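Note that this complex is displayed minus one protein chain, with the remaining chains in position.
And now, chain A:
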Amino acid sequence: MSDAPRVGVVTFPGSLDDVDAQRAVRLSDATPVRLWHADDDLQNVDAVILPGGFSYGDYLRCGAIARFTTIMDAVVDAAKGGLPVLGICNGFQVLCEAHLLPGALVRNDHQQFICRDQKLRIENAETAWTRQFSQGEEIIIPLKNGEGGYIADEATLDRLEAEQRVVFRYLDGNPNGSRRDIAGIANEAGNVVGLMPHPEHAVEMGYGPDTAGGTRTGIDGQRIFTSALQALVGV
């Protein structure tokens, strides 16, 4: 599989779900490439994932210190050049701090850490990371965060809606006070996507959320990863 797409997964000090993200990449028939926060080279990867966790202990603000690492300089440059970049949870926070995505994530309005299976609607099935879904499709993947409230000013929210850049929206209850039930957004070009819930925890039978089909059968997260690869291998 030497010609399999190579997907970089960045590990910051305090990253938690980097190995799960690598596994999700492997299960989608791509080759995961470990990228270290202090690297300055993306090793010619075809896409990059910023995983969940607590980079730098969430000190200062979630993602604020990770944003200024050398690997992020490379990620920001590559993202502006069109490289598919996915930020999951803490990775979403890093993308916002890096200004690759607008807005910010703040502490959940109810002040509790929340961990549950979360229903989402795919609001834009044309981004690099959602093109294997259908528009309006409903999926369930795990959510776990303490600072997942998405906020931006009204003008930014209006622009995101108008430009179809809200990619994922919470269904059956807003878990954290996110404005307009926003669970994930994209940049203007659609190559950079950030979301709070965790698709990498719903990629293999026996480990994902419960569904009507049985206990831990949910694998709705898988297509997030294969979506990016579909473009890379030119299917």
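The working rule: contacts are C-beta pairs under 8 Å (C-beta built on N, C-alpha and C of every residue); 3 or more make two chains touch, one makes a residue touch a chain; residues count from 1.
FYI, contacts and distances are computed from a predicted model.
Novice: Assign the chain not included in the display its UniProt protein name, restricting the answer to "NADH-quinone oxidoreductase subunit C", "Multiple sugar transport system permease protein", "histidine kinase" or "Phosphoribosylformylglycinamidine synthase subunit PurS".
Specialist: UniProt lists the chain that is not shown as "Phosphoribosylformylglycinamidine synthase subunit PurS".
Novice: Using the document's definition of touch, tell me which of A:R26, A:R61 or A:R159 contacts the absent chain.
Specialist: Residue touching the absent chain, from the options given: A:R61.
Novice: Return the single residue from A:D109, A:D158 or A:D210 that touches the missing chain.
Specialist: Hidden-chain contact among the options goes to A:D109.
Novice: Any idea which of A:I88, A:A152, A:I182 or A:I219 touches the chain not displayed?
Specialist: Checking each option in A:I88, A:A152, A:I182 or A:I219, the one touching the absent chain turns out to be A:A152.
Novice: Touching the absent chain in the whole complex: find that residue among A:D20, A:D46 or A:E97.
Specialist: Of the candidates A:D20, A:D46 or A:E97, A:E97 is in touch with the missing chain.
Novice: Need a quick check: the contact residues on chain A for the chain that isn't drawn.
Specialist: The list for chain A reads 60-61, 64, 68, 96-97, 102-104, 106-111, 149, 151-153, 177.
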